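For this view, one protein chain was removed and the others were kept in their places.
Chain IDs A, B and C follow the sequence of writing; residue 1 opens each chain.
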Amino acid sequence: MHSLIDQSRNALACKTAINADGFGVAWYGEREAPCIYKDIRPAWSDANLRQIAHHVRARLFLAHVRASTGTATTQDNCHPFAVGPWSFMHNGQIGGYERIRKKLDAEIPDALYRHRVGNTDSEALFLIALSQGLQDDPVGGMVRAVAKAQRLAEQAGGLPAMRFAACWSNGHEIFAARYASDHLAPTLFYRTFDDGICIVSEPFDEVRDAWCEVPPGTAIRVTATGVDMLGLDLGLCPA
Amino acid sequence: MHSLIDQSRNALACKTAINADGFGVAWYGEREAPCIYKDIRPAWSDANLRQIAHHVRARLFLAHVRASTGTATTQDNCHPFAVGPWSFMHNGQIGGYERIRKKLDAEIPDALYRHRVGNTDSEALFLIALSQGLQDDPVGGMVRAVAKAQRLAEQAGGLPAMRFAACWSNGHEIFAARYASDHLAPTLFYRTFDDGICIVSEPFDEVRDAWCEVPPGTAIRVTATGVDMLGLDLGLCPA
Amino acid sequence: MHSLIDQSRNALACKTAINADGFGVAWYGEREAPCIYKDIRPAWSDANLRQIAHHVRARLFLAHVRASTGTATTQDNCHPFAVGPWSFMHNGQIGGYERIRKKLDAEIPDALYRHRVGNTDSEALFLIALSQGLQDDPVGGMVRAVAKAQRLAEQAGGLPAMRFAACWSNGHEIFAARYASDHLAPTLFYRTFDDGICIVSEPFDEVRDAWCEVPPGTAIRVTATGVDMLGLDLGLCPA
Partner (left out) sequence: MHSLIDQSRNALACKTAINADGFGVAWYGEREAPCIYKDIRPAWSDANLRQIAHHVRARLFLAHVRASTGTATTQDNCHPFAVGPWSFMHNGQIGGYERIRKKLDAEIPDALYRHRVGNTDSEALFLIALSQGLQDDPVGGMVRAVAKAQRLAEQAGGLPAMRFAACWSNGHEIFAARYASDHLAPTLFYRTFDDGICIVSEPFDEVRDAWCEVPPGTAIRVTATGVDMLGLDLGLCPA
């Protein structure tokens, strides 16, 4: 088991030149819920992050550096988002989000609305996925949320309606998926190391052959025993 | 005309011991829209605020130090809020806000929803007031927003349903009002100086007699020529 | 062993109304050096601190909330300070510090000067104590640093020359001391619980009898087996 820093330094390093609109880390330690650390500073200048990454052990963690696609740089808008044991982070965007934001908010059930702390499309997707049964059907719940959002985007004429690469976890399994309503799904790769598996938006080392690209329209489930690949059926027609 | 600091230092000083959940200033200079400066640091330790208050001239300004009633300490949740030439700040709370937040959000029209950047009850009130004609009827628009919010709170059983002391401006006139659904409306005072009028939640000097208390259920309008007092008719029955 | 939050929430709560100029925590986990987390926000509004305190286990920790005595509210000026395995936090001040700051800086040896990241008297005291053999003689090294600083203050006419209540640790033992050149040494208390010992500037509960006051001019050493009390001999004459 590596300490956080061994991997996240590299992971964080790969896109820092442009991903400087805040960062966040969710790590699973001894509790069921993850510990969340977020800040709006660039990750590389945050002394606290360096300390925590050097000292904290985690069996599983998500790390995100944000490049805003329009919403504000606030701590509440930084990924990962978490509700109970579930955490979620996302690269991508919903087409014409600003125009359908109120409709997306209306899709979040009352019981989950108090978890709506920021105003990003990503957080809305996560909360809608929870309302669609993410807990019991981690891929299906997410697919239904993405399909709902894409339909709203299409109705409002936002193009491309959906670009989505995301990673979510309950602390035991990690799920990740890649999809777009057009042909430009954000990239997603994974690599198996001796002591764990790493999922990234872009390979953080030069051993490109060691990384497996997740194909568009596909989800993966990472468990203690390996990686399963699952087709995504959104019941939607990519343009 | 004083520089900002001459008055705001005192204004800010009066409650800093507990109002340390961020601050904000909106000042009207040469443009129609106000200049907004907000931060989540305590006002007294913000070197930028000291600089700006020392250097900036304004014919009219609103300054707020926040003591959160539950929502997060983020820059987006700091008052004043502004849309176009209008700025708004608020002390008080809507009963059971967390339970009716989604319903309040649904009252904000699509065209204004993009201005919903934080998640406070105060910002929701302001945006609903704009949708109720605040621009043309500054007191009536606010009254209708407060009444709507109070009714939602009462339906959800939040008590006290409404406590409200607020100040809003278009850069030419300042409006302020004080109201509660019970008998504990947050305080509101104003005082006439040789070179201007000051509206505060609590007098910032010891000359208590110089300050006029705004009675509960009353609004004031401050113009270049003086202060008008207006009764508030919410069409609601205070408990 | 409690999680951090069980004790620090209370500890932090006691003076938050005025100690809002940043905070810091140093906890000892599996490494020799402590993990340091500092921020300039008030401790009570820091979502990251709440998360970390809820999730991190530590066998020993120092927690500090700062009320600045003049120097800036920056992350670098927040306590605790740390060099290698040693951490240090301080309440108090050196008389006329601003006038002797350059002389104090000159007392810090070249090899330690790179650890001078902020500009507080507290950090200077710690670095001078390290140069005076703190590692091998934890009380003697600190006494010599305090005596040096007091002499510089007296020569510059700063009064009171020294007020000092501090706590420092190598991760295995905690040292604390209380002293003043006049008769107003900052307070220091400790209390033995079933599962550990707590040293505080002010008792954080109402069971006042359970807390032992450290007398002025005294240091304590807390080890796994108990608390030793040691007289401080600064070779200086308190006024």
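Everything that follows uses one rule, which is that contacts are C-beta pairs under 8 Å (C-beta built on N, C-alpha and C of every residue); 3 or more make two chains touch, one makes a residue touch a chain.
Bear in mind the structure is a predicted one, so any value in this text is a computation, not a measurement.
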- Not-displayed chain touches, in the whole complex, chains A, B, C
- Message: For review purposes, identify every residue of chain B that touches the missing chain, sorted by number.
- Response: 29-31, 35-39, 47-48, 51-52, 54-57, 75
- Task: Name, in rising order, the residues on chain A that touch the hidden chain in the full complex.
- Result: 17-18, 20-21, 40-42, 45, 47, 68, 72-73
- Note on the structure: For chain C, residues touching the missing partner are 72, 74-76, 98-99, 101-102, 105-106, 108, 110, 113-114, 116-119
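Heads up, the rule we're going with is that only the chains that are shown with their structure count from here on.
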- Message: Centroid of chain B to centroid of chain C, CA atoms only: how many Å?
- Response: 41
- Task: Report the inter-chain centroid distance for chain A and chain B in whole angstrom, where each centroid is the mean of the CA atoms.
- Result: 37
- Within chain B, the set of residues that touch 2 or more other chains is 72
